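Structure record follows, encoded as structure tokens.
A single protein chain has been removed from this complex, and every other one stays in its place.
Moving on to chain A:
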Amino acid sequence: MQISAKITLLLTPLLLAVAYTTFAERKIIGYMQIRIGPNRVGPRGFLQPIADALKLLTKEVIVPTNANRYLFLTAPVLAIAPSLAAWAVVPFDDGMAIADINAGLLYILALTSLGVYGIIVAGWASNSRYALLGSLRSAAQIISYEIAMGFALVGVIMAAGSLNLGEIVEAQRGSVYHWFLLPLLPLFLVYFISGVAETNRAPFDVAEGESEIVAGFHVEYSGMAFAVFFLAEYANMILISALTALLFLGGWLSPLEGLLPQAAFALPVIGWVLDGGIHWFLAKTAFFLFLFLWFRATFPRYRYDQIMRLGWKVLIPVTIVWLFLEGVAVAFGLGPWFA
């Protein structure tokens, strides 16, 4: 019973966050393009995601003729299940995770690599050329960027000496300079770029590519089945943001730690804010989530062959070179990170 309570406590805010990320996306991109964005439903448009959800819930789910009915309806489930299940091992604060398992990072890597099945199956089961093209692009892209992502994570594991997410965060304790952001800067960039590519977000959203292949893999979907794909995509975006915060920016650790005198943390309310905690973790996650939206407003879509080139010929060599350098640094105990 306790575990169901924990899951509810995690999933309810997560799904709310997903709903309001769509709202934030429309607002932020709106302001970046000097317009207001949705502002009709509720005060300043704040009930827009609720209205959207109601609209999608009441719409008909149309199964195209000659589509593979079972797989067509299973595909959204295959897309969302891994993106929610991966949250099981994410620690929000010291020990605040549903399952604090030893191979946590590996578990997340395994589950995020499963999300591609939803896209592939959706594209194939729709019996549509655009959908099939979208899913083929997506499959190739996710396989390619998973390698760079995995290598970047190997760097984190080498620095932290553990696969447990909590221990990885604890290994960054000290001050801002102890975070893995500095010693692993290239890996951090590679990880975040691969994360954007893995979630099929702009500028790597060729799987949807609305200007070339209509809407890619979900062109035939409507109503709630369509919404579930977007739920999965946004949940994955939040997950990648949270992981980047955990692995490279010290998760729930406070950036002021080690810089302010100890007395500052003993103050009644201010001390709690200054000290590490879930609020820092959420702030860092929100920052990376904002980057996702910013990218979409700023960058034009990559061409497909350029995506492949970036993945295989730029990101993977960068990670391999940095892993060698990091190996040397670990061997010589380069302080303060590898001491």
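Structure notes:
FYI, contacts are C-beta pairs under 8 Å (C-beta built on N, C-alpha and C of every residue); 3 or more make two chains touch, one makes a residue touch a chain; residues count from 1.
Basically, contacts and distances are computed from a predicted model.
Its record in UniProt calls the unshown chain "NADH-quinone oxidoreductase subunit J", which is the match among "NADH-quinone oxidoreductase subunit J", "Cytochrome P450", "Acyl-CoA dehydrogenase" or "Aspartyl/glutamyl-tRNA(Asn/Gln) amidotransferase subunit C". Which of A:Ile143, A:Leu182, A:Val273 or A:Ile320 touches the hidden chain is settled by the complete complex: it is A:Ile143. From the options A:Ser113, A:Ser175 or A:Ser222, the residue with contact to the chain not on display is A:Ser113.
Within the set A:Leu132, A:Ile213 or A:Leu253, the residue that contacts the chain not displayed is A:Leu132.
Only one of A:Lys6, A:Lys59 or A:Arg309 touches the absent chain when the whole complex is considered: A:Arg309.
Of the residues in chain A, those that touch the hidden partner chain are 71, 101-103, 106-107, 109-111, 113-114, 116-117, 120-121, 124, 132, 135-136, 139-140, 142-143, 146, 163, 305-306, 309.
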